[in-house]
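Below is one structure, written out as structure tokens; the observations come after it.
The complex appears here minus one protein chain, its other protein chains still in place.
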Amino acid sequence: MISRFARITITSILLLMITSVSFAAGTIKIGALFSVTGPPAFLGEPERNTAKMVVDNINKTGGIKGQKLELVVYDTAGDATKAVQMATKLIKDDKVVAIIGPSTTGESMAVIPVVEKSKIPMISCAAGSKITEPVKRYVFKTAQNDGLAVSKIYEYLQKHKHNKVALLTVSDGFGASGREQLKALAAKYRMQIVLDDTYGPKDTDMTSQLTKIRASQAQALIIWGTNPGPAVIAKNAKQLGLKIPLYMSHGVSSKKFIALASDAAEGVKLPSGKVIVSDVLPKNDPQKAALIGYVKDYQKHYKVEGDHFGGHAWDAVMLVKAAIEKGGASSEGIRNALEGIKDFHGIGGTFSFSAADHAGLNKDAFVMVEIKNKDWALAK
Amino acid sequence: MNVLVFVGIHTLLAIALNLLLGYAGQISLGHAAFFGLGAYSSGILTATYSWNPWLAMLVTASVVASVAFVIGFPILKLKGHYLAMATLGLGIIVYILFNEWVDVTGGPSGFSGIPNLQIGSLIFDTDFKNYYLIWIFVLGCVLLSVNLANSRIGRAFRAIHDAETAARVMGVNARLLKVQVFALSAMICSIAGSLYAHVMTFIAPPSFGFNISIELLTMVVIGGLGSIYGSFLGALLLTTLPEFLRFMNDYDIVFYGGLLMVMTIFMPGGLVRGIPQLFRKIRGSGKDKGNANA
Partner (left out) sequence: MELSEQLLQYLLSGLSTGAIYALIGIGFSIIYNSTGIINFAQGEFVMLGGMLTLFLLETLELPLWAAIPLAVLLATITGLLFERLAIRPLRKATPISLVIITIGGSILIRGLAMLIWDKDTHAIPSFSGDEPIMLGGATVLPQHIWIIVITIILISLNKWFFNHTISGKAMRACSYNPRAAGLVGVDVRKMVLLSFMISSAMGSLAGIIVAPLTMTSYDVGIMLGLKGFCAAIIGGMSSGIPTVIGGLILGILESLGAGLISSGYKDAIAFIILLLILFIRPQGLFGKPESERV
């Protein structure tokens, strides 16, 4: 019995070892891990689409110093185990020089030990600040830290003389990270959190939490989540006649949110990357050219509006490109060049990396927007 | 190498579920809970309280087995669909606990800083070393299960599976046996969870959710109920499939669902019995008309 088992085992091991290891001369291989399926598909799908589009564009215009880019994308389905498995495959089998993604903070945290050990630079597209704090030698990120978005909201509230806030955050990685930052930064901006509540990512009715909030002293409600939860909350708030203003996170800064919440979205304010307001940005905004180019390209390729999630992948690919142009196509070269990148005007903001900062953005990456007449407007 | 580490962990889990499902005939849709309890408990004990990882693994496994033993009595009183739903509910409650008990588990953002396993000065920090570590556990588990399956207890399980009333009449304490195998199965899952935590050094709730329980069930069904080799085959297939199915893009979920249905209808014995049968049929000597999978 054991020998039969051993035989099966050995055969399978051999089979696995001879899996496709291909070398294409003259191309630079970049790996990508996105959760194209699974619950975070709303992140992974635009990210994959964008990354493919950008790489195609680079190759069409002659590649990088004559060398073509090859993008190897794996789907992680939002699962940390798969992310680690695929990261190892990218490094060992596909022999990529750099990795873009994963889409979520959890997956990124799981992959970090793998890339650190293999010395392969990774540019995560997830928002959690702990990805790059403390700084890891090979890990960078393009998604804006949640703390920046929180600061932007608190600053705005301070300007408008509100200091009692209620929090309603979703109980997943995105909401948990937002909640941490909201609580941590409250003292700095003299905010008093009068109520701190959560809701589940699949919840369909939040009137209970809102009833509680209505009875509290809160002057503003900050909602931290990704679609569809915040849209349900906006509708529930309208139903209950909740009077206080609603603030949301950058997690809903896509037209999708307005479509879902429809009338209930009016007047909602949120910090957002500049993608959605690219057309109304002042002419002297350094990001304007990149933003308008990206929005146009995405519209042309995929017939839907590009959002800032896809923008994270755009930034990641373009940063790798810039790094290769400067430091050559080796992993170590890319890493060193990335750390030296200054004033790179991307979609998510203007990136300036340093040895002490692998996130590279400041809070100017965000603008406060308000939903007016089912469209975005810069909030005053 | 890395993928084989995960194949190993999944094989452990699949064998654990198969002991329950294939031998004792009791379904569970919540086995990821025991896997998660093992991983979180090991992770928390070693990272937060600096326990020795081996001691943590041992203590965790015994605690999980005892808990399973206690809840096994009321839960295994249920049958078929009811048992499926009760175990599913159990799995979801445990998942909610991982997600909501933020102070202890780190909540949805996950739990990091778990040390690697270590024997003397040998630290299991590479895929290569982990591969040997995991597969030693798998071999141990296989030996245990094969022996168990061929022992008096194994025969009693099969008797319960085939005809519980008859087995009871023959003096088999069906209930106690079922609860014991439930506890054993939970213990193996817990050990697999501990290993997983130390290999990954980072864990997060989605790795222990409902989907994982279903994936385990799929491994067991595709490999073959009641077959240890089947569990290995199912784990190997489902763990490596995503790497080969890249061309399928987003179609893989349809593929899994379809595969589960097709297998249940046309190959109820799983691959280990189905493939030899198929060969016999092709060779034309297959006059047994599917009776071989009894």
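Letters are used for the chains, namely A and B, taken in the order the chains are written, and counting of residues starts over at 1 for each.
The rule is simple: contacts are C-beta pairs under 8 Å (C-beta built on N, C-alpha and C of every residue); 3 or more make two chains touch, one makes a residue touch a chain.
Keep in mind it's a predicted model, so treat the numbers as computed, not measured.
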TODO: Specify the residue from the set B:Ala47, B:Ala86, B:Leu133 or B:Met187 that touches the hidden chain.
DONE: B:Ala86
Task: Touch with the omitted chain, as defined above, among A:Lys202, A:Lys296 or A:Lys374 - done: A:Lys202
Task: Residue among A:Lys52, A:Lys68, A:Lys95 or A:Lys238 that touches the chain left out of view - done: A:Lys238
TODO: Could I get the residues of subunit B that touch the absent chain, sorted low to high?
DONE: 21, 25, 27, 29, 74-75, 77-82, 84-86, 88-90, 92-93, 96-97, 99-100, 210, 214, 217, 221, 225, 250-251, 253-261, 264-265, 268, 290
Task: Sites on subunit A contacted by the missing partner chain, in the whole complex - done: 37, 39, 41-42, 45, 171, 197-200, 202-209, 211-212, 214-215, 227-228, 231-232, 235, 238-241, 256, 259-264
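Methods note: only the chains that are shown with their structure count from here on.
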Task: Centre-to-centre distance between subunit B and subunit A (centres being mean Cα positions), rounded to whole Å - done: 34
Task: subunit B to subunit A touching residues, read off their complex - done: 1-4, 6, 99-100, 102, 107-110, 112, 125-127, 135, 142-143, 146, 196, 200-204, 206-207, 211, 228-229, 232-233, 236, 239-240, 242-244, 246, 249-250, 252-253
TODO: Give every residue of subunit A touching subunit B within the complex, in rising order.
DONE: 1-2, 4-5, 8-9, 12-13, 16, 19, 36-37, 39, 73-75, 77-82, 84-86, 88-89, 92, 105-106, 109-110, 112-113, 117, 128, 130, 171-173, 175-177, 180
